[in-house]
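All protein chains but one are shown in place.
Chain nomenclature is as follows: A and B, assigned in order of appearance, with residue numbering initiated at 1 for each chain independently.
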Amino acid sequence: MTAILTVRGLDARIGGQQVVEDVSLDVAEHGVTALLGRNGVGKSSTIKALLGLTERTGVVTFAGERIDGLLTHRIVQRGIAYVPEDREVFGGLTVEENLRLAERAGAPNRAIIAELFPELLERAKQQAGTLSGGQQQMVSLSRALMNENRLLLVDEPTKGLAPRIVGTVTTALEAAAERTPMLLVEQNLQVVRALAHTVVVLSGGRVVHTGPATAFLDSDLVHRHLGVSTDQEAA
Amino acid sequence: MRTAPTTSRRGLTSRWGRIAVGAAVVAVAAMLPLLAIDIPGVLPGPTYTPGTLTVLAYAMLIAALALSYHLIFGVAGMLSFGHAMFFAAGAYGLGIVLRLLAPTGIPSEAVFLLAIVITLVIALVLGNLVGALALRVSGISFAMVTLAIAQAMNVMIRRNVGGLTGGEEGVTLTVDVVPDWLVGVVNTRNLYWLALAILVGVYLACAWVERSRLGHVVAAARENELRVTVLGLRPYLVRLFLFSTAAVLAAVAGMGFMLLQSSATPRISTSDFTLTLLVIVVLGGVGYRWGAIVGGIVYTLLDQRLAALASSDAIAGLPDVLRIPLSEPLFILGMLFVLVVMFAPGGIVGLAHRVTRRRGGSRDAREPAVLQDMEA
Partner (left out) sequence: MTTVLLLLITGVGLGALYFLVASGLSLIYGLMGVLNFAHGSFLTLAGFLGWEVGRRVGDGSWAGLLVGMLVGLVVGALVAAITELVFIRALYERHIEQVLVTVGLGLASVALFEGIWGTDPIQIRLPEWLGQTTDVLGANIPNDRWLLIGSAALVLVLIVLFLQRTSYGLVIRAGVENRTMVTALGIDVRRAFTVVFAIGGAAAGLGGVLASVYYGQVGAHQGTSLLIYAFIVTVIGGLGSLSGAAIASVLVAVIQQFANFYLGGTGDLAVVLALAAVLLVRPTGLMGKVTH
């Protein structure tokens, strides 16, 4: 399968400290590629570096075009949507304002919000800062999913959410993944199993394993690279 | 830390080599009053003349002051807008204490020494008080607190609070209690040597502080506060030490200024004067000790020469569009500073390093680490 995004020799620095070292990976044209690894290994930093949110060097090619020298908003305008870790909704803005801000050129599809997260529509006038964590994640996902995207970068979408919301979020991501390729950072291996077809595993800022998701999740590599055994997945 | 790259620890870049160069520079500087070197356009006259020696002595004191500012800004990465107040504390302190002690009948040598000690103590206390308050916040808030305190000092000095500071007139030196060899135009070369001694002394003090464990801790705290806290050190106390050390060193330069100029006016306590220091340190090269010295001397000489140029016939004959900007030294220096910040972030010393390193075949000069760290 061909890749929509190829990364070669990516280094990233935050505040003068190297957080990602020589990472090379591909994101397939279809389906979900999961980026795995222990805490603090550089998964989120890798995604930020791809978006130009940290200082970075290396070659990043998106749909045949080099994007490693572009400013963040230009990268996003090429059709790459970002769902950040910790959601990062604008707490002082209303839900509606959060969504309006995120509308990019093209044809934003507001109907998808009614379909996936109907409760957001009732809260359109509410300040996003007063929403629950799960509702904030719905806002964050809506900001990304309502646009025409060619790639989704999704960082820990289920972190800190109640089990019921995890289900809602997973369903939404599953639906999105049918239309748009996705690079997903996720700690919850059940979610990974449900969504991903390929995994890329980071350790010490480097890629240590790349391969099909199911085979990886069923092998003892899970234990070696992530420090959990397969039957602990539910945790 | 900021020593020469390991690949070229030979010749002039080795430690002893650099000490030798430094000693030679100091020796040449010390000989200047005995020589008749004339550099038209740079110096107002031959080097033995009092006019030129005064300009050079002033430049060296400003360099010493800039060095003390380098400790705060360049080493610790703290943007202070109040450093001029310590320079003013030195100048005003010495002037006021001398005037108060003069009628007491104590022998004049004792009065002079006592006044110096008292002024140093004042600077130490002031440095610790201001530092203790301002260092409770960081970043831009720290800059604002130092700016506000310095502004309040400036207002008090101008208002002649307690009848001590003489308002806009300022304070003049009570010469009868100052040793004879430091008074009068005939002794300008002694004042020059004093200024040189102050500059060397401040340089050595800065070098010592930077190389000490404290200096390393402060530099580390600039990069990563957590790491220092983990080491069991309180960044607050270390920064306070550095801040008050810089305050005392600034006061030393201020005392030299008082002796050289025989008077102090509120100008040296303004925030503009601190901004000038910032300009000097950046112009010379942030993070380099030599940068502060080169910046201080280049800035002062440029300021003097541009002022002379402004009143020259060549400028007077120009049309207004050119004449007005060119007759304002601070305009030219300000724009020069803007250009340096935008196009040569390492300043003069950074440029020099880049040239020498490129010739040596090693990699290009680093960007000033300080500027990056402060943004992190």
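Here is the rule we use: a contact is a pair of C-beta atoms (placed from the backbone, for glycine too) under 8 Å apart; a residue touches a chain by one contact, two chains touch by 3 or more.
Here the structure is a predicted model, which means the values were calculated and not measured.
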Handout entry: Which residue of B:51, B:103, B:184 or B:325 touches the chain not shown here
Key = B:325
Handout entry: Contacting the left-out chain in the complete assembly, out of B:17, B:201 or B:334
Key = B:334
Practice task
Could you list which residues of chain A touch the chain missing from the display?
Solution key: 51, 53, 71-73, 76-77, 82, 84, 88, 90-93, 97, 100-102, 104, 143
Fill in the blank from the handout: Residue positions on chain B contacting the omitted chain are 79, 133, 136-137, 140-141, 143-145, 147-149, 151-152, 155-156, 159, 271-272, 275-276, 278-279, 282, 324-325, 327-335, 337-338, 341-342, 345, 371, 374-375
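Definition applied: only the chains that are shown with their structure count from here on.
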Practice task
Could you please state the distance in Å, as a whole number, between where the Cα atoms of chain A are centred and where those of chain B are centred?
Solution key: 51
